[in-house]
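Every protein chain but one is kept in place in this view of the complex.
Letters A and B name the chains as they come in the text, with residue numbers starting at 1 for each one.
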Amino acid sequence: MTRMPPSVGTVVDWAAGVMFRILFAASVLFLVIPIVVSVVLSFDDRQFLGPFPPTQFSLRWYRSFLDNPAYLEGLIVSLKLAVLSTLISTAAGASAAYVLSAGRWPGRDVVEMLFLSPKFVPTVVIGFSILGFASAIQVFDPFTRLIMGHVVITIPFTVRATLASLIGIKRSLMEAAISLGAPPWRAFLDVTLPLARTGIVAGGLMAFVLSFDEVAVSLFLSDPFTQTLPIVLVAEMRANLNLTVAAVSTVFAAVTVLIVFFLDRVVGLDRVIGQGLYRG
Amino acid sequence: MIVSGLEATVQQPRLSAFQWALLAPGAVLLVVLLVAPIALMAVVSFRPFIAGRVGSGAGWTVRNYTELIEPAYAFYFYDTLRIGFIVSAIALLLATPLAWQAARTKRRAMRVSILGLLIGLLFMSLVARLYAIQMTWGSNGPLAFFGTLIGIPARSAGYAAIQVAIGLLHFVVPMAAIILIGTFQNINPKLEEAAASLGAPRWRVALTITLPLAVPGLLSAFMISFAMCISNFVVPLILGRGIVLFTTNLMYVRFSDVANFPSGAAIGIIMFALAGFVVYALAGFVRWLAPAEARP
Partner (left out) sequence: MNGLSRRDLLKISAATGLGSMGLPGVDPALAQQGEQLLVVMWGAAWIEVSRKIVDAYVAKTGDKVAWELHAGGAMAIVAKVKPAWPRVNYNLISGWDPVFRAMIKEDWIEPVTLDEMPALKDIPPVFFQKNDKGQLMSVPLSTAGAFWGYRTDLVDKPIESIEQLLEPRFKGKLCVPFPVNLTGLLMLTLAMQRGGNERNIEPGWQFLKELAERGQIGRVINNNSEFINAMSSGETSVAFFNIGAWTQVRKQFPVKIMSKIKDNKGFLFNEGFAVIKQSDPKKVAAAKRLANHFATPEINEQYNWPLGEGPTNPKSKANPDIADVFYKPDELAQYAYIADFEFMASQVDSWAKRWEQEIAPLIRRS
């Protein structure tokens, strides 16, 4: 399907190939164009969101981005929050996944459902309910509240990723270690943990990205002195919509390109996604 | 989505103390941070609201629920589900060629570029992307003519739904594509080669060999897209022009604009129940269609 030697194939084949290429191009363009447009608009000199393309260019929106300390403060809060909640949810999620993978035991399904359920509870519901709960138990510190919310939404991802990687680990390895006289916790530390590492790291990465980009939960749980970057963005833009947002998008895009580049160099994108059974 | 990742290999009657110790922290966290707050929210949803004041009053009432029986609210649920359904279907259409190309191309540069694009989009803030979409597809954007092409001019109210759909698509296409890459990579290309070498045209191979093998992956990509669309909040908030409201937005209005916490809680409980129902029904449906591969 990817390559279509003209000699082969019926008209249908040819049409399907063309369709495929068109769809492929359409989806790449669909994903990329908005980012290109916002890069261009970030250099627009006009005061308001005028028609495209801009006629005069300036760096004013980058200046306004840099002049506003809220973005940098938001970035710091977001990083701290993402790191802490990722650590907590990875520790709690990975160890729970290990127990969940240890065969059948009474109540296992209920516990598994408990661990995976935050994934399908709408995030607004989680944010709203934790806000009420936190004030009922007298927790008013916004950062604590944010951690509470972010741990909940990230746990299912760490559990699931770890579970997936544990499938590949033979129970017999673990049992062998135990039968050789290792206590269960040693077998866990020395055998299971290293083997499950890929899954744990993948889960942690997911958790980090999810926490860093989260809006709904943070909208309920933050306060003016402790706002995450996405909340700062939404708040600034709702109160003050102008092309600073284009500058912000451009900066985000640039940082993303760097991250992806290093991810490819250091880990290899293939390993992030996985090669599958029949590649390579 | 809910189905376990593991088949039971060993029947184990009870957990050891060590296993309990591993399970406990996460379980306690979730009971305290998920179950208890939602239980409290359920309680609040039966409290009366006193107009002109903030928060909830004393006493008990079912009014917060009876108000929501109004047919108009069914419309919001319907609208949310409908847009979610359409977007998930288009997302599959757009994600499939990306995923197929990434999974099957022989050129490393092509594969790495697609993977880089998809992973990059996951990393790039959704809020920043949504504003980029507003600038691109909004009424002054360079792609606004698209609306006129399909008979819904960008300046008309109906275009708000289109914009929301575009925002949701940008959100779910990369996720769906990543899921599908896994699916396509695990379909043995030899099968197709064999069929092709027997003289079958490629379209027939695609329909009779590849597609059936890909169905479980396509279904789970659809399911995940759908679940992510209907519980989304930011996309309609930023792109809906105040005209397209998802149930999540209704709930936020209760909280932020009119400070009617009991009513917000009631909507929350209904959404909680609905989301649970939708996810279980879909998971059951996938299991029924493709019993062997129900696990996304």
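Simple rule for what comes next: a residue touches a chain if its C-beta (ideal position, glycine included) is under 8 Å from a C-beta of that chain, and two chains touch if they have at least 3 such contacts.
Bear in mind that the values here come from a model prediction, so they are computed numbers and not experimental data.
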Which shown chains does the chain we cannot see touch?
A, B
Of A:F140, A:W185 or A:F262, the residue touching the omitted chain is A:F140
Can you tell me which of B:A72, B:A109 or B:L198 touches the chain that was removed from the display?
B:A72
Sole touch to the unshown chain from B:W137, B:W203 or B:F255: residue B:F255
Mind pulling the chain A residues that touch the left-out chain?
47-50, 131-132, 135, 140, 223-225, 234-242
May I ask you to list the residues on chain B that touch the chain which is not drawn?
49, 51-55, 67, 70, 72-73, 75-76, 79, 138-140, 155-157, 161, 241-245, 250, 253, 255-261, 263
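By definition in this document, only the chains that are shown with their structure count from here on.
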Calculate how many whole Å lie between the centre of chain A and the centre of chain B, each centre taken as the average of the chain's C-alpha atoms.
14
Applying the document's contact rule, which stretches of chain A touch chain B when the two form their complex?
1-2, 8-10, 12-13, 16-17, 20, 23-24, 26-28, 30-35, 37-38, 41, 49-53, 88, 91-93, 95-96, 98-106, 109, 111-126, 128-130, 132-133, 136, 148-149, 151-152, 155, 159-160, 163-164, 166-167, 171, 184-185, 188, 209, 212-213, 215-216, 219-220, 229-230, 233-234, 237, 245-246, 248-249, 252-253, 256-257, 259-261, 263-264, 269-270, 272-279
In the complex formed with chain A, which residues of chain B make contact?
1-2, 4-6, 8-16, 18-19, 22-23, 25-27, 29-31, 33-38, 40-41, 44, 93-98, 100-106, 111-112, 115-117, 119-129, 131-133, 135-138, 140-143, 169-170, 173-174, 178, 181-182, 184-190, 201-203, 206, 227, 231, 233-234, 237-238, 248, 251-252, 255, 261, 264-265, 268, 271-272, 275-276, 279
